[in-house]
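In what follows, a single structure is set out as structure tokens and then discussed.
Let's look at chain A:
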Amino acid sequence: MLNKFFKIFLFTISLVYFSSAIKAEDTIKIAIIEPMSGPLASVGLDLIEGLEFYAERINKAGGVLGGKHIEIVPYDNAMVAEKTIQQLRKVIDEDIRYVTQGVGSNHALNIIKTLGKHNKRNPGKEVIFLNHSAVTTSFTNELCNFYHFRFDANVDMKVAALVSQMTKDPSIKKVYLLNQNYAYGQSFQAAARRLLAERAPQIEIVGDELIVPFGKILDFNPYVSKITSSGADTILTGNWGPDAARLITATANSQLKVKFYTIYAGIPAAMNSMGVKISTFNPIVQVTEAHENDPSHPDWLKEIDKEYMAFSNKSPYADRQRFMIEMFAAAVEKAGTADPTAVAWAMEGMTARGAHGDVYMRPDDHQMHFDMVLSHISTDVEKTFIYNNEDYGMAYVTDGWVDMADITLPTTCKMKRPKK
Partner candidate 1 sequence: MINFFKSFSTWIIIAVIAAILPLIFDSSFSLTLLSKMGVLIIFTVAYNMLLGQGGMLSFGHAIYFGLAGYASIHILNGIGEETLPYFPTVLFPFIGAIVGLFFGSLVGYVSTRRAGTAFAMISLGFCEMVTAMTLIFVIFFNGEDGIQTDRMVGPEPFGITFGPQIEIYYLILFWCLVAVALMYIITKTPFGRMSNAVRDNPERAAFIGYSVRRVRWQAFALSSMFAGAAGSLHALNYEHIGFESVSVVQSGAVLFMAFIGGAGHFLGPIVGAIGLTYLDSTLADVTEAWLLYLGLTFSGIVMFAPGGLAGLIVMHGPIARTDKKLLISLIKPYCLAISSVITGLIGLIGIIEMLYFRSLISKGEGEVVIFWTEFNANGIMSWLIFIALILVGIFLSKKTFPLAKESWDHAISVVKTEISNE
Partner candidate 2 sequence: MNNALQLKNVSKSFGEAKIIKNLNLEIKKNERHAIIGPNGAGKSTLFHLISGHYKLTSGKITLNNDEINNLEPHEINRKGLARSFQVTNIFPKMSVYENIRCGILWSMGFKYSIVRLVNGDKKLNEKTYSILEEINLKHCAHIPAGLLSYADQRALEIGITIAGGADTLMLDEPTAGMSNSETERAVNLIKQISEKRTLVVVEHDMGVVFDLADRISVLVYGEIIATDTPKKIRENKAVQEAYLGTEDH
């Protein structure tokens, strides 16, 4: 009986094996490894959809290298770190030389480490990691790697942007730090402490709290009462997901007037779950690379946004995906080949058009630099946010721009480069 089972097993595995062996030569493939199942699947699927859209735009405009198309190949990691490694090995097997990922820094870290070993052990078969959203600062500091490029600002840069904006607001005198007790939250906390001391010594830190992450805390009232008694006028938090939504809801329900300075607390899914009243009760300030209602939003980008809307029935949110693909296409053109090493050389120091001036890939650490916009959620907007045809009835209003120079931080990266 067991032998029979093994035969069936052999047969199916061979089927899959051979079906995946078919290769198309006239495309440049980019593998994207994101959650397509499990609780974060919607985030992953939206990102995949976005990348497919931007790649398709390049292809419609004639592709790269005289007609080659960029093809996005999705892989599911189900938010399990081991599966990311497993899928990455599959990507390498299928001879895909570019891989992109962004949800979950632990997954990005695994890709960096695994590719580091692969690229060292298999010269001539290098794979480039285009990191579109994983923000752990160390990826472009001590962990930096020639074959890793980050297109989003890292935690320190985002905190720097938040702090720069805070210094512009004289009403901010007392700030309360509240973060999740794990790697990301701790690095947010450290950066906030450091940058507040450096750039805004007049602001007093009246509370500094680490909480157990990932929705384990149901009741935020005790925290709200601590914040109330501390007399804070601003909460600086890296919280995301339910940890952010419940904090903001509890604050609004107890009528506590504070400002929130956040990275992810105001993302579209969060603002919909909190609802208009809570999202706008206190200003929830967040930092991004662009948003639709910004007065300086360029016309060409508005055109692309419109196309995106028609394609996906969603308002655009992550402009970094656009400039990542555009820069990648330009780098391939510049290198004149799809060979990863050449493309990596080409991408160093490259610029591309951004929503507020050019975006710039710093060669020292492969960290993208760009002006960042601070905005808060409001109902008083020209274009409300739309997700799968559902109108959220609110969107973002610009508080101000932070110049690229203000968030350019020194890097500790000592990159080993291959020969040209």
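With respect to how the candidates were assembled, all candidates are chains of the complex that A comes from, given by their letters.
In this text, a residue touches a chain if its C-beta (ideal position, glycine included) is under 8 Å from a C-beta of that chain, and two chains touch if they have at least 3 such contacts; residues count from 1.
Since this is a predicted model, take the numbers as computed values, not measurements.
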Response to the item:
Whereas the rest of 1 or 2 do not touch chain A in this complex, the one that does is 1
Worksheet entry | Interfacial residue positions of chain A with respect to candidate 1 in the complex | 1-3, 5-6, 9-10, 12-14, 16-17, 36-38, 41-42, 45, 49, 75-76, 78, 80-83, 85-86, 89-90, 92-93, 104-106, 109-110, 113-114, 117, 121, 136, 181-184, 186, 212-214, 216, 311-313, 388
